[in-house]
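Here is subunit A:
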Amino acid sequence: SSESTTPESSTDDAATDTPTGNKVVVVGLEAEPTSLDAHQLSDYNSSRAAMELYDQLVEFKDESTDIVPGLAEKWDVSDDGLKYTFYLREDVTFHDGTPFNAEAVKFSIDRQIDSDHPFHDTGQFAYADYTFGPVESVEVDDEFTVTFTLNEAYAPFLSNMAMHAASIVSPTAVEEHGADFTKNPVGTGPFKFVSWNPGVEVVLEANPDHFEGAPNVDQIIFKPITEPQTRLAELEAGNMDLIVNVPPDDLARLEADDSLQIIEQAGMHVWWTSFNTQREPFNDVKIRQAINYAINKEAIVDGILQGTGEVANSPVPPVVWGHNPNVSNYEYNPEKAIELLEEAGYPDGFELTYWVPESGSGMQQPQAMAAAIQSDLSKVGIDVTIQTLEWGTYLDKVFVPVEENDMDMHQMSWIGDNGDPDNFLYALLGGEQWPTAGFNSSYYENAEVDELLKEARITKDKGERTEMYEKAQELIMEDAPWVIIDHEMQIVATSKRLQNFKLHPTGVFRFSDVDVQ
Partner candidate 1 sequence: MEPILEIKNLKKYFPVKQGFIRRASGQVKAVDDVSLTLYEGETLGLVGESGCGKSTFGRTVLQLVKPTSGEVMYKGKDLSKLSFKEMRPYRREIQMVFQDPYSSLNSRKTVRSILEEPMKIHHLFTRKEREEKVDHIMELVGLNRTFADRYPHEFSGGQRQRIGIARALMLDPSLIIADEPVSALDVSVQAQVLNLMQDLQKQLNLTYLFIAHDLSVVKHFSSRVGVMYLGRLVELASKTELYKEPLHPYTQALMSAVPIPKTGIKRERILLTGDVPNPQNPPTGCAFHERCHACMDICKVERPELKEVGKGRVVACHLYK
Partner candidate 2 sequence: MTALLQVENLEILFKKEQQYVSTVSGVHFHVDSGEMVGIVGESGCGKSVTSLSIMGLLPKDFSKVSQNTKIHFNGKSLTEITEKEYRKIRGNDMSMIFQDPMSSLNPVLTIGYQMNEMILAHTKLSKKEARKKAINMLEKVRIPRAEKIIDEYPHQLSGGMRQRVMIAMALSCNPKLLIADEPTTALDVTIQAQILNLIKGLQKEFNTAVMLITHDLGVVAEVCDRVVVMYAGKVVEEASVDEIFNAPKHPYTIGLLNSMPSLTDEKDRLEAIPGAVPLPEEMPKGCRFAPRCSEVMDACLESAPEKRMLSSSHYCSCWLYEEEEVG
Partner candidate 3 sequence: MASYIFRRMIGLLPVLFGVTILVFSIMHLSPGDPAKIILGPKATEESIEKLNVQLGLDQPLHVQYVTWIGNVFKGDWGRSIQMKMEVLPLVMERFSATLILTVSSLTIATVIGIGVGIISAYRKYSWIDRSLMMFVLIGFCLPVFWLGILLQIVFGLKLGILPISGMYPAGQTGFNHLLTHLILPSLALSAGAGAVIARMTRSSMLEVFEQDYIRTARSKGIKERKVIYIHALKNAIIPVLTVLGMQVGFLLAGAVLVEMVFSWPGIGTLMVNGILARDFPLVQGVILLVATTYVVVNLLIDILYAILDPRISYS
């Protein structure tokens, strides 16, 4: 509608139409952002609304997870892999007019990792440990040079520096707003913060002084719309330019609509069902393989997900380097499954309980998928009881030490952060990563795999690392600690007036190049 193209500052009470010609993009998010402070982001909705406010020292390339310069023009890594020195751009100012410099970088990192930092208590830094785990210290060498010292060699570190937690915020603004920086964000990014009316919208406007040049659109407005059907209706009615999480079954209809377009991008995501590999009878690889054979993964992806995911062949998504395209997932073969069950000593099948969250970040359609899996397994004689838990309770139940775990089988998904295979394989399947130390909730352990993964963490050469990861994937698929189902496609629907919008594998939206007709 014409209304959406004629916005004005939301603090203005008058409802008169503002000058046309303003280029405004209205984005329908799934939920309201919980914070606009880059360091406190922990979900897609928040990072999609917030990330254009900030820049990082290094950035992911468009449409891939390769690293390119950002606020740092270049960087050196010491031979032992322990020292990273960044040389910063000198022409950057924060939105509040204060200059960007090495102090700001140190401030941005120390705020999160140093519990004695005066501004440490201005937020909850969910990703700090993860992103800066190996960081020993951050040193200001001179005004535009900063050095990070790690306590152990950690190959994916540079990728981490492109993550949201590594965004550089304005120290002045944090000092000024304290804990309320979360709703008064100041960065260096291509868009500036205008307003955040909780529950209603977040409004950003173009930063004409951005070091990479001014964006094409003038304003971006993010609106939280929980109901998928409502979001859809708003798009179709022309009130929105872009919506996320389109219900799969409505895609066909949208595609047929001339005024709309669907944009897809494979994401850094994997959805699987995990066995407790330390528990009878799932400690028997034959059982795990049998179940893998018994589940029709294509049917789930085509039927339930309606092609909004691609069937996985490995824990590592294809968009992440190190993905081994040559391993193969277990094909749908119920006869083989029954055979394996017989071999394992369960000719009549058995009963198991399958734990499922009610919903959850990255979980796609947990209940429908569980129902399909349940139905598939019943065909090979395995009687599945589904137990649904609300997400919060579910997490509590999944990530417990192995001796407390009483689940046969549960669902989980993972969205990668830094585009490094380590972020998938070591974190999810490393033998040192059993809960509560990590996220290996299948309690999978294979000495050979562990060797490879640990070695790859400290190896600098990407080629060598790739080989190691490919080998590890082969071993893991053979051991079948999971039933790997799919990698979710990120799908957004936009109006045709939106141009040049491309999705990034990290799931974050980039609006610098976007234009509207």
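To be clear about the criterion, a residue touches a chain if its C-beta (ideal position, glycine included) is under 8 Å from a C-beta of that chain, and two chains touch if they have at least 3 such contacts; residues count from 1.
Selection rule: all candidates are chains of the complex that A comes from, given by their letters.
Everything numeric here is computed off the predicted structure, so don't read it as measured data.
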Task: Of 1, 2 or 3, the one touching subunit A somewhere in this complex - done: 3
TODO: Spell out the residues on subunit A that touch candidate 3 in their complex, using ranges where they run on.
DONE: 1, 3-4, 6-10, 12-15, 24, 26, 31-32, 34-35, 37, 40, 42-43, 115, 121, 123-124, 126-130, 179-180, 182-183, 197-201, 203, 219, 221, 223-227, 229-230, 233-234, 236-237, 239-240, 361, 390-393, 395-399, 412, 414, 417, 427, 436-439
